[in-house]
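Showing just some of the chains, left in place.
By written order: A and B. Residues from 1 in each chain.
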Amino acid sequence: LEEALIFDIGSGDTCGVDLPQPAANAPVRLGGLERRSAIGLPGLSEPETVRHYTRLSRQNYGIDLGLFPLGSCTMKHNPRLNEKIARLPGFADIHPLQPESTIQGALAVMEELSAWLIALTGMHGVALSPKAGAHGELCGVLCIRAALEARGDLREVMLVPESAHGTNPATAAFAGYRVESIPAAADGRIDLAALQARLGPDVAGVMITNPNTCGLYERDLHAIADAVHAAGGFVYCDGANFNAIVGRVRPGDLGVDAMHINLHKTFSTPHGGGGPGSGPVVLSEALAPFAPLPCVTRRADGSLMLVEEESAADHLPQSLGRMSAFHGQMGMFTRALTYILSHGADGLFAASGDAVLNANYVLRSLEDVLDAPFAGSGPCMHEALFSDAGLAPGVSTLDIAKALIDEGFHPMTVYFPLVVHGAMLVEPTETESKAALDQFIAALRSVALRAKAGDPSLCNAPHFAPRTRLDETQAARKPVLVHPGTQAP
Amino acid sequence: MRYLPLTDVDRGAMLDAVGAPSIAALFADVHPDHLQHAPIAGLPLHQSEMEVERHMARLAGQNRAAGAGPFFLGAGAYRHHIPASVDHLIQRGEFLTSYTPYQPEIAQGTLQMLFEFQTQVARLFGCAVANASLYDGSTACWEAIQMAGRITRRKGAILSSGLHPHYAALVQSMARFTGDGIAHQPPVLTAETDFADLAAQITPETSCVVVQYPDILGRVSDMAALAETVHAAGALLIAVVTEPVALGALTSPGEMGADIVVGEGQALGTGLQFGGPYLGLFAIRDARHVRQMPGRLCGETVDTRGRRSFVLTLSAREQHIRREKATSNICTNSGLCALAFSIHLTLLGEKGLRALAAENHRMACLAADRLAALPGVEVLNSAFFNEFTVLLPGDARLAVRQLAHRGILAGVSLGRLYPDQQQLAHALLVTVTETASEDDIDALVAGLKELWP
């Protein structure tokens, strides 16, 4: 059965919530702006609503159903304890502007999480308010810009490696920088010499991902940081891949000045079909004074306070200001803190080890049937990168991805990073069992062999999914973004 | 560790397959000086569910839940009753643990939901098109200003004094780096909004005028005339809605001529959550500007068998394709909050949203009347939805703190929002939703009476 749209089945008269019906003689003080037109919102009874969304959910794939090997996206198991904790009324049902005496526990969560993030990264300070990774990047880059401006040094250029996530250049541009690309060396890592040659008084900084998006550890990061610092710039580290090294490498030890942490990647807050995320940014001593508001600090009497505009002059006078209306993604803070406490230092150490082991196991189990361009560069970190070299003509990376759907798996990340042709980036994460990996490897091996042999059925895969391939061109050429039906049901 | 499936036997077999003597050997690329060979010192070791739960429950217990007593806070975050089925449904693993629907064949659940969500938001705001969500209302407001700049190729934004001060602060922080010119004043205590003043400030450099509806003092005004003036100057009118339930009772901004309508969607489905995660709503009145929009868009199409299907589209605007030329750097948005919003709104439907809005307005009118009857207390607003400004006989920040000690969360003092505005020190913003009972209102009235007998 195909699931109808709510606009097909709902009606404006149906309601799944019991509410008092408006009295005819009720006072109206709406300044003459009472709504006169119909809105066009269809309603469903509760049974219909539950059924509609339950059925929709079954057309989705999630980690709960199987391996979700999206490279660089870190789709790992989402513990249900975290969901339970985030729903305690003391966390879920508090208002951001409640008086300080009524939110000491919430501020304690922010303080504890901050302390852990600083300990794990070896940095100096942390800004919790960014709403997701890209927002954290913006925060970090703005801190760099604020620090430069504070010393009267207006630089124009941000260096970004070719292999970077798209958010890196987009963020730098959003923050007013001109983006210049830095090339990769043959081994998939940053070309240190090329970078050094480009440094100068116009370069505000460099944005580096470590481990990088080829799944490789940037061995020269410390040297790069030294060079950038010597040239008066700052080092931004994209923390999307922190999962590979958490508990084992502290970015602060490598000379990093700012790094965002995707709580929904490394610390397992659920991705929810596209968000919400949370992107706290850890900062070096040089950048911490410029962090955005608000932040949490402890008073002499032991009570916690929220530093906002009013108290910023005393506690964070150089703050760059506010990046979101309230204090950040509290719901994600409670989940991430729960996760960190559950794992502990030993658990996180074990987790990054297993994440890297799982990726290497995938890499070495498949390098005989798929081209692995950097397999010779040593062990990979938490993700294994393959290219489309060696596939039969007419068979693409996309075909392999769609064929994996028929095998019961979500595809890996494809066509990223851009530095590898037809890239396939596989990140199994530490929460996969060997049995699950073996099933996945067998499936991908079988698909790869068919791809090399030029099996034509691959080109119109998937065959067994809720949908066959979609006409994406039509969607973009003549976009239908809302239901065209009458607005008055 | 309960979350790690590998056994030591597995690890051994896999290391053999990989050809590495140990897991440590896989980290050979890390310089020894930078590698921790054992768990980082100073952090506790792993804990059982029971231990973690005890700790977190203790912290939760140090907060006063809004539901624990009379509660009248709003100012950009609203407490409404959320049907139990909403939270049940968003916890379905197939929604909760899925990724951005980049593989549409196995993500139609999320995609169809987003298409329905976009339609609901567009209709609620009186717009043609809405996107698939942004982080929250405040960042959506800044994205709207940026979009207006792209469309008008101008860099001057005029913010109403009625715009939420945190939103204005964010805009000013960002504009410092982008070089946009921002005009903004704190509000003054009048019953009317500042639309006339805004019109007077428009120049040929103005890209947009930003108004909030209802505004930070709870006031509502017709923005149609302002829209005409703004359009005549070649600029855009941006309307910010922080309480979407209001649009069950009020004419939508789109109908009054707003070009971009952004909002905070937290009130439906998501709950208070101490400020986040929330839900950025973003819609435009003229569909021709769709390629200038930020954020993800879900569109209808067909699969090879001709079945109606949904897919993320127009992604040439986005960072993962366009990189530094993208309309925004946003990637992860608020998908799950959008789902909660859409489910809540589906349960309500037209009839339910209107009834909910009417009930909010009824209770707010009732509270306003009872408060206005107190000696020395004045209600500023002539028109409001579920939130209004009360002028107290003394400092409102102090009153809020004192009432909190008596278990009454009385509202948001304007002194907290505008610490440097002495003229606002006596003003208290009171929000009354359907979750407040008459007893709650009476408790607030009695509490204020005790402070100023």
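We adopt the following convention: contacts are C-beta pairs under 8 Å (C-beta built on N, C-alpha and C of every residue); 3 or more make two chains touch, one makes a residue touch a chain.
All of these numbers come straight from a predicted model, not from anything done at the bench.
Enquirer: What would the formula be if every copy in the file were counted?
Expert: Copy numbers over the entire complex come out as A x2, B x2.
Criterion: only the chains that are shown with their structure count from here on.
Enquirer: Between chain A and chain B, what's the gap in Å when you average each chain's C-alpha atoms?
Expert: 19
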